[in-house]
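The structure's right below; bear with me while I get my questions together.
The complex appears here minus one protein chain, its other protein chains still in place.
Presenting subunit A:
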Amino acid sequence: MNIVKSSRSSSVPKSVAALDSKNSAATTNINLYQEIPNIEVSLDDFEEFALDRLKVLKKLEQLKMRHVAPEKYKKYLDPLLQKLNDPTKDWISHFVLRLAYCRSEDLRRWFLAQEVALLKYRLSQSNPGSSSNSGGETAITKALKSVLPNVHVLAPEELEPLLPKILAATPSLNMNPLQVGNGRNANSNNNIYRVPFTQALDLVQHRQVFVKKGMAYIPESKLLSLVTARFRSNLSRQLALLSAVPTTPALQRTQGFLKNVATVHAIKDEYLEQGAGTDGVQLTANNVASHVKHMPLCMAQLQMALNKEKHLKHWGRLQYGLFLKGAGLSLEDAMVYFERMFVGKDFNKEYSYNFRHMYGKEGKRANYPPYNCAKIINGNGPNANEHHGCPYKHSTVQDVTAMLNKLGIAPSKQKGIIAQQQSHNYQLACVEHFKAMYPNPPTSVYANDFGNHPNAWFKSSVKASGGADAKMTDSQTIDGKKSNVASGDVDMNDPNSVSP
């Protein structure tokens, strides 16, 4: 889009009317942002539209974090969405935020998640139940056709021979397609759509649909996920491409704004700097194991597995190794420690490179940051004999209970943890674990985002326990005052004071 004038103009550009007439059914169409707007927009509008959209996206994030049921979103979202009712405004604001949020992986991930949530919400709103509006075509099928022009709707005679297998693969499907097959009942809501399997990866990988000769057979009820998946992959790719594009002079004036809009959500990688470590604790090869009690379950389980199996597989080494690095274990100590633990392995030959690489001493010498919760939860799940990942997500309740028992959490205190795990609030389960250990933690601990990063959890636990087991010299932070540290590492003591 062109930002041509900075003078104030009416809040909606003139071209809107023309656009509206072009998309006559604009209200029932949902923009999947496949086309870049080529419209003049004033700098003020540019900023205002973006901020209005940002409010919607933030609200979506908040609703999700509070576990508000999607049925209740309407109440909270619609007042904010009012402002984006104008299709052009919606269109422009999306692209402005693309510019703002393409600049780092964390920003892109955040933006992607919220935009997908917004699309889902809109599609669910526009398609109330099975009542088919606008000539038998729902917003979802329309959207699908716009992202996947070659989608094929199975004719009854094509459907019939495949139907038993389609039903077996997609059991949630009600039996209605049978009617289509037998009675030639052209009820469009029971159509089966055939697409190349690469267009329905999410459904394919969870074996939720029938796959034959490279084609996936998708019932109407699963279309929503197809559309959002397609939207997500398109947007993800676009954002990555956009991030590589250098700023044009035309956009120069917007740089400050774009930067400010996006930094709101920048996640601080405070555990990246070498030696950030954990105040109050000096991790060495000899005391790693004794700090298990300060580790969140994902790390404690790796330590327990290490004790038991005398080995960790690739992802486990990475997750745990980087965590320990972030907690202040030096490369030298890490090498000593893991060599000692990997009994019966030729450590130098097989693994030392691996650990040096983690510490940025090999290969492209990147200083890899420890994994945060998002990365652990959304990353590869563990296979047989693997122990990485987030136990609340990747393990059964039984396994988690067993581990909590091992860590000495009383069964009465486990209830809250398990309840959160069962409602798939993995990070909240982890917070519950912390609360079970420290029912009355110092207030300064709560300021920390220990539910988002294993290293923060570790740090908070050390702090909350008073670091009594470490060689602490100064008085403790139990009362929440931060003035008790005399030395220069105040910044590290209080995460609030760390500025990126």
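The criterion applied here is as follows: a residue touches a chain if its C-beta (ideal position, glycine included) is under 8 Å from a C-beta of that chain, and two chains touch if they have at least 3 such contacts; residues count from 1.
Just so we're on the same page, contacts and distances are computed from a predicted model.
Engineer: Mind telling me which option in "Transcription initiation factor TFIID subunit 5", "Ubiquinone biosynthesis protein", "DNA primase" or "AP complex subunit sigma" is what UniProt lists for the chain we can't see?
Structural biologist: "DNA primase"
Engineer: Looking at the whole complex, which of A:314, A:340 or A:415 touches the chain that is not displayed?
Structural biologist: A:314
Engineer: Given that one chain is not shown, which residue among A:41, A:169 or A:262 touches it?
Structural biologist: A:169
Engineer: Among A:382, A:441 or A:454, which one touches the chain that has been omitted from the display?
Structural biologist: Here the residue in touch with the unshown chain is A:382.
Engineer: With respect to the chain omitted from the figure, which of A:94, A:291, A:394 or A:459 is a touching residue?
Structural biologist: Of the candidates A:94, A:291, A:394 or A:459, A:394 is in touch with the missing chain.
Engineer: In terms of residues, what is the contact footprint of the unshown chain on subunit A?
Structural biologist: 165, 167-169, 171-172, 197-198, 201-202, 204-207, 210-215, 233, 244, 314, 346, 349-350, 380-386, 394-396, 399
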